[in-house]
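Apart from one protein chain that is not included, each protein chain of the complex appears where it belongs.
This part shows chain A:
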Amino acid sequence: MRIFSVSHKTAFVVDHCPYMAESSRQLIECDMLTKSRSQGVIPLAPVSKSLWTCAIECSMEYCRILYDVYPTKKLVNYIVSDSEVHILNSWKQENQNTQELMTALAAVGPPNPRQDPECCSVLHGLVAAVESLCKITEYQHESRTTLMDTADRVANRGRIICLTNAKSDTHVRMLEDCVLETIQEQNKRAAGSDRLMPIQQCELVLVHIYPQGEETLVSDRQKKELSSVLSSEVHSVRAGRYLAGKLNVLVQQHFDLASTTITNIPMKEEQHANTSANYDVELLHHRDAHIEFIKTQPSFHCMNTSRDSGLKETVTLKWCTPRTNSVELHYCTGAYRISPVDVNSRPSSCLTNFLLNGRSVLLEQPRKSGSKVISHMLSSHGGEIFLHVLNSTRSTLEDPPSISEGCGGRVTDYRITDFGEFMRENRLTPFPESMVDAACRTPVERAKFQLERHTRYWPMIISQTTIFNMQAVVPLANLIVKDTLTDEDVLTCQKTVYNLVDMERKSDPLPISTAGSRGKGPKRDEQYRIMWNELETLVKAHVGTSERHQRVLDCISACRSKPPEEEERKKRGRKREDKEDKTEKNGKDTEEKGWTTDSERLKGVMEREKDEQSECEIIKDSPDSPEPLNKKPRLATEEQQPPEKSKGPVSLLTLWTNRITQANSRKHQEFAGRLSSVNSKAELYQHLKEENGMDVHENGKATR
């Protein structure tokens, strides 16, 4: 795909000279008398369009299809030529719509048959078209600016479609020569300008229009290279529906379009509301929507010649009764904009309105036998209809593994609802282009920044958190993640803290998770300590955001409970440290001291519950719960370091087991094997080695 192919710029040059006012001689009966009223009334003479009218409506149809399928990046410059040049729009994207062109065309009006034919010519328009093709479009400009050093990769190509009534083949040659000369001239000029680009490739499409019933004076000619820059082709076409057919074929060739005919569309009859008949609607879209047909079956069997559009082929697909099941969407491999060929016919508008109202239609390949193959779907998004290509063969995505088979799939207490709420709070919405915030961040950068803030402290599972399971914390938790806090927000946070203090004073229970464990869990004051720690972690993560965030932390630090037995614990801690000084002096820092006292305190907790407790209980890891000291057996050798010292929190079970082991070890004499063990592992049958003189380690079993 190349953005700046010949199709990027199309200049329409329409002849507005007096001879274009001539009638096309295609008569249209617009006085359709009904039987009951026809008596005594002379029907009105049929009307006929001028060559000009034919040229305009067919070129407008070309533009309509083009804009439907390519709303951006494919640009039209519309030029009308008589004694002077009327340029009806510019390359600007905002000028690219048929309404604006229609308004401009109405201002030009039909050709004036009384104008002096001597000073009128389509040449003025062709010169203007070449000049226009040299003008840089906003897309070319943008690409050149972003590419900087490699700006020369941005090509300038274009197409001129000239609708005229030529006198002869010689006249046609004269027009071609004129375009060629002008390109050479303009390219020289463009080379020295910033806003102009030399034309690298130009396709001239000359369409000679002549009235019906006349012999053509101009012969058709296939595309021919006139120079390295210019190629030209000549189409000699009768005005009226032949011209329409020709431009329809051209728009398809020029913009890689293909045609699909939807067949078997059931529609209620206008006259008989209870009967329905089947209709066909032909749509145009990018050729890639047919890629599967083109590649697999060069002579695809549902390709046939459409009656309306002459030579071109259409793929017929059958309408399937609409379903709302959206499973098919997952196998969609592409979506292409469509344009109906016969936009305001009744079947067309019925189909498009049906789709615009939010319904989808599945399309089936007509087959004489075998199972039905659904290969496409029509559906609209935001007022635009797309032809979706569905994968009708086997998918490489079939039978995917369940997410529960993967990492973390066995964990059952994810905060699914909370994260859903989180996602809703972080939903995206479009902002106007001009809206940039003070730090010059684009909206999407702000969104990422917000995600960063909101996830600074976000425990993923319920048993990892206390505060997010508490209604009372919600006001603070919602506010603290904000980029800026008002004084009022700070007040709300402080109130939340006071409320928690109050709860603690009243000894309200906290939702500490005891999931998966038996027993009561930690004592109340311990619960509050865990809660306060977690709250502090949350607020600390945001303390750098602003001074007001700091104030919230200050408030917590000031208000949170100081356990009454703290002094006593300190004393005990000191004693214990003295006792264990020998074994634990290596590599102890203050942080560890902090949680040594904590684990001491836990020990107290456990001792009180010792009697009633025959089985161990588990507290799920809490992020801020201190990492307890990995107690070694008393008799372990001094060199041994606690192996899991820095490997994250230790469960209460481990604490408890360690403690029991410790206590028990004092009551009996240690096994000889354990005494001589390395890493709590002792080698069995050591004597065998000596006796056999063989290294038992060889077979690996003894050491593992």
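Operating definition for what follows: a contact is a pair of C-beta atoms (placed from the backbone, for glycine too) under 8 Å apart; a residue touches a chain by one contact, two chains touch by 3 or more; residues count from 1.
Rule of thumb we're sticking to: contacts and distances are computed from a predicted model.
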item	value
Identity of the absent chain, which is to be given by its UniProt protein name, from "Cytochrome c oxidase subunit 7A2, mitochondrial", "Potassium voltage-gated channel, Shal-related subfamily, member 3", "Integrator complex subunit 14" or "Aryl hydrocarbon receptor nuclear translocator-like 2"	"Integrator complex subunit 14"
Option from A:G213, A:P430, A:P509 or A:G544 whose C-beta touches the chain left out	A:P430
From A:P266, A:G409 or A:G673, residue that would touch the chain that is not displayed	A:G409
